[in-house]
Each structure stands twice: as C-alpha cells, then as structure tokens.
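Here is the structure we will look at, set down as structure tokens.
Every protein chain of the complex appears in place save one, which is left out.
Letters A and B mark the chains as written, and numbering starts fresh at 1 in each.
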Amino acid sequence: MATARAAQQHGRLPFPKMNPPSSLPAASPAPELRGDLAMWLLIGIEMLTFGLMFVVFAVARTREPAVFAAGQAVLDLSAGALNTAVLLAGSWAVARGVHALRAGHTRGGAAGLAGGALCGLFFLGSKALEYAGLPGGEQDLSENTFFLLYFMLTGFHVMHVLAALLMLATLAWLARDGRWSRGDAHAPETVAAFWHMVDLMWIVLFPLVYVLR
Amino acid sequence: MTTLKYSSQAVSRLYFLGAMGLFLGQILFGVALGLQYLVGDLLFPAIPFNIARMVHTNLLIVWLLMGFMGAAYYMIPEEAETELYSPKLAVILFWTFLGAGALTILGYLLVPYATLAAATGNDWLATMGREFLEQPLPTKVGIVIVCLGFMFNISMTVLKGRKTAISMVLLLGLWGLTLLFLFSFVNPSNLVRDKMYWWFVVHLWVEGTWELILGAILAYLLVKTTGVDREVIDKWLYLIVTFALVTGILGTGHHFYFIGLPGYWQWIGSVFSALEPIPFFMMTLFAFNMVQRRKREHPNQAAVLWTVGCAVMGFLGAGLWGFIHTLSPVNYYTHGSQITAAHGHLAFYGAYVMVVIAMISYAMPILRGRECNPRRAQSVEMWSFWVMTIGMAVMVLALTGAGILQVWLQRIPTEGAMGFMQTQDQLRFFYWVRLGGGVAFLIGLLMWLGSFFVTAGEDEEPVGALARA
Partner (left out) sequence: MKKLQRLDLVGLGLLLATALTWAVGESGWLRSAGSASATLILVLALVKGAGIALDFMELREAPQLWRWFVLGWLVAVVGLIAAVRVLAGG
C-alpha cells in the first residue's frame, strides 16, 4: 500500500511499464479507502440516520398527502435546485483540491478546499433566507407533520453542512504550508469524505422533499 | 504472590465488598417482590410492595455506583501510572456512602414515607416521591458530596499522571454521571417539566454517561486479559462512545412521547433511539474481536467470560429488548407494561451488573494477592455466570410474555378492553415462571459470592503466580 502510494506520487504505476498504455490496460493498484476508517464509520451511521429519516418522510407523506402537498407548495423549488448545484460545485472543488494536494500542488489544493467551504457558506445563507421566507405562522416545528419533518430533515442537514464547512475551512487554512502536499493527504481526504456524504444526503433530500409529491 | 502495581488500588476492595453485599440485599428484596406479585399481601403491612420495590431499585443504583467507584479506584492508578491522590479520602467516602445508604434503607423500611419526608426537609426543598429518586434530601446531598469527593480524588490522580483513552473516557462518563445527578434536585410543580428533568437523570445516565463508563471498563478488561495493542482498543472505544452519544442524547426523546411534550419528540425520539442499539452491537463485535486476536491466554478465564458475556447480554437487553419498544407507534401500546420491566431487567443486568461483576472478577483475586482464583473456584464462578444469566433470561422471557398478553388484553382493544387488575390475574402463570427465574438468579448470585471462598483442589497446579488460598 505504501509503495503504491509512493509510486503514485511520482506519477508512476507501481509496476514496471512494459507496454505503451494504449495497447495494454494499466495494472490496477490495491483498493484503497480514501480517508480515515473512523470517519467512514461515522459516515455509515450518519447515512443510516438520514436514510431512516428519509423513509419516515416518505411514509408520513402517504398518510397525509394533502398536508404534504400544501406544505411543499410554499417551498421554493428553484432555491432548492440552486442549493443542490452549489453543493455539487463544492464537492467538485473539494475533489479537485484533494487531487491537487496528492499531486503536490499546495495552492491549488488549498483553493479547492476553500472553494468547498465557500459553497457550504453560500448554502447556509441560502437556507437562512429560505427559512425566513416561509409564510409567517408556518415556521413552527409543531405546525403540522410536513413542517415538523421538513425542519427536522433540513435542520439536521444544515448542522452537518456547517460542520463540514468549518472542517474544510480549517484544513484549507492549514494546507497552505504544504503539509499535505508531500505525499500524505490523509486528513484532507478524511474531511472530503465527510463533505461528500453531506452532499450525497442532499441529493436524496432535494427530490424527496422539494420535488416528489 | 502477585502484588498490586500501586498499593493505593487496595481501596477498591472496600467498594467491591460493599457492592457485593448490597447486590445480595437487592436480590433478596427482588425475590420477595416476585412473590408479592403472586401473594399480594405478603409481608404487608410490615414491608408493603412499594417499599420493597424502593429498596430493590435504590440498592441496585447504590451498589452499581459503588462498583463503578471501585472500578475507577482500581483502574485509574494503573492507567495514570501513579498512586491515587488520596486513599484516605476514598476510605472516608466509602464509609460515608455505605452509612448514608444503610440509614436511607432503614428509613424506608422503618418509617412511613410521609413521616420520613417531613422529618428530612422535604417541605423545604421537595425532591422525594419520584421513582429511583426516592431518597430523602440529606441522602441526595450526601450522594453529591460523595460523588464530588470521588471525582476530585480520581481527577487529581489523572492530572498528575499519564492520560490514556480509557481513563479519559471513564472520567468523562463519571463527571457526566455526577453532574447529571444534580437534576434530581430540580422538581418543578409542572408535572410535564418535572418528568422531563427526571429523564435527564435517568436516560442520560443509563443511555448516555453510563455507556461511557461501560465502554471504558470493558476496554480496560480487554487490554488486560487479551494483550491486544492498546491503540486498537482505544480506537474501538472512541468510536463506541461517539456512537453512544450521537444516538443517545437525542434518543432521550423516546421518553418524551406521551408525557405532555410537543409531538415532534415522537419523530426525533423514534429515529435516534432506533439507532441506540448500534453502540451495543459494536461492543459485542469489539469484545469478540479482541478475544479472537488475543496475544495471551489470561489465567483468569472467568473474568474473560464475564467480559464477553456482558457485551452480548448488554446488546440483547439494552439493544434488542430496548429496540422492540422504542418506536413511538409501538410504545403507544407498550408504555409502562411488563415489556418495560423485561427490558429494564435484562438491560441493567447485561450492561451494568455484568460489567461490575466482570471487574470484580478480574480485580478481586489480584487484590487478594494472586493473578487469578484457583481453577476450582473459577469453575464455580463460571457456573454461576450461566446460572445467573439463564435465570435472568427466564425472568425476562416470562415478563416479555406477560407484557405481550397484557398489551393484547388491556391496551389494544378499542372497546371492551380488560381492566388493569383483571389483566394481572391473567398473567399469573408468567409471574410464577419469573419467580422461578428469580430464585435461580439468587442461587447463581450465591454461587458467585461463594466462588471467592473456594480453595484449590489438592491435585491442582498453581495457576499463574498463584499462592495457595
């Protein structure tokens, strides 16, 4: 594993090149999970929690279709779609950033992580506007089942976006001295995995809450 | 002759002995209660059911606390690689705790509760009259003082020594336990808020801070008995307690379904408490995994059995039996039924009783000067494990059956539902079976206590650094 990574750093496959790449498929290196295993276990439990809440939402909707339809009608679909795009852009930036760090590019790497954090910040701002823009009197968690679950899902998700962006921002700041561009990008990969999980959750949340009836 | 690494660890012996004595008292009262279910006026009016129950539950809590304290006094000097800050304080606190506890139990038994309340200042600050928190005000204050003294003692020890994952997690859990107990002094006149705060003590104890204590003790025992790398065990421990807190804190909501709090708790509580079994499952995997990867065969196999058994029974009692009634649509029907009693007994036994027993099983021989008990004694001890565990299993299965029938007769019908007392009459068969299980449990307990007095057989080889008992 260590030699494979060392070989990757120098732009080489961990096997002697026998033929030009066009005629033979490159031998694949050993499978590697990017990011700390502990983070992946955390990601696992987060996915279980969110997954549970998603299914609960779907079931609750079948029991009160009118309430859910009415509730969904006051949500801003375009804002939701924009939020999706923003998170995806953030994921792209973070992924590019991690690759850059692995390839030894400090500035590009830090910029990628920072870009992800900025996207997260934009998401939070957009969410704040969305919450504020809900018609008065319906912003209460106990108004009806739709809003209860809407706030539970999106609120829980918002907390995770905040956590992710704080971690990304911190790492973007620390990455500037090149500590992760010297062959070990374990920490950025770990935080990146968390960010991608947060994005992944929204990918299901958005159609479930904002689009599907 | 095996000596203690740090001589001040010896104070834990007092706490373990206190715990074992109170455990026996608890179970004697437990068997009496089981009989009172069937012979309603047994011991009436000398020891009515509600008084016996109070004694049973209060003894449980006090002996478990003594067990935790003993465990901490044993573990912390070794983990911190320094002597305990003040062994003398530990001894004073033990006798204070034991004395206050004994006085309280005597108060319950000898004085009418209302008189006890009036005599101990309940009019000034009302804290009595709530389940598990029936103690008079002076006792509650005494508990706080003992806990704070204890926390001071072990915190100072850790501060001056090495900090390990195990000791830090243990400290965090114990500090949480101590601070959360302060909520027992909060007793609003609004019944809904009163119950909410009550759960801050009870839930955040057994489904929160106590899980940290449990994890730390299990980790310690696994380090000592398997020889697996501390780093591996540390990582498991951190993950387990993280999952416990992530699921358990908002999981408090599963007690807020039907007590007058807003309806959103039915959703939050259901989702998060549904995940609460996960840390217990991880503890089971953790225990089995570490034993599989062991680098030594520890001579105290009884302690290993208790340790792994604790992880399994904890998962069954707290995790599985908890899960079956944690979702709000289910709890709507099973709330406060014999299902609850089944879960409570198996969870307390599996998670907390067994971990204290495991700790005592490991430490007591060393405190008495040998690495482990003689083979014959360990054999008796391992038998006691099975008798107690199977006895408890019988009790819990009986109560589960009783609970299912109870819900079926009393809760589910939308008309013509049977009343409470009439339903209880239908459950007598289950209560007899439960009593049988309870008697078996008592026998198992006596076996366990007796195992400490079993000497080596004439033909036995000394085990480890054994001195003939």
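FYI, a contact is a pair of C-beta atoms (placed from the backbone, for glycine too) under 8 Å apart; a residue touches a chain by one contact, two chains touch by 3 or more.
Keep in mind it's a predicted model, so treat the numbers as computed, not measured.
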Omitted chain - touching chains that are shown: A
From A:38, A:67, A:95 or A:121, residue that would touch the chain that is not displayed: A:95
Given A:38, A:67 or A:81, the one touching the chain that is not displayed: A:81
Hidden partner interface residues of chain A, rising order: 28-29, 31-34, 40, 44, 47, 51, 54-55, 58-59, 62, 77-78, 80-81, 84-85, 88-89, 91-92, 94-96, 99, 192-193, 196-197, 199-200, 203-204, 206-208, 210-213
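The rule is simple: only the chains that are shown with their structure count from here on.
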Rounded Å distance between chain A and chain B, as computed from the means of their C-alpha atoms: 40
Chain B - residues contacting chain A, complex: 235, 238-239, 242-243, 246-247, 262-264, 267-268, 270-272, 274-275, 278
Interface residues, chain A side, partner chain B - complex: 38, 41-42, 45, 48-49, 52-53, 56, 141-142, 148-149, 152
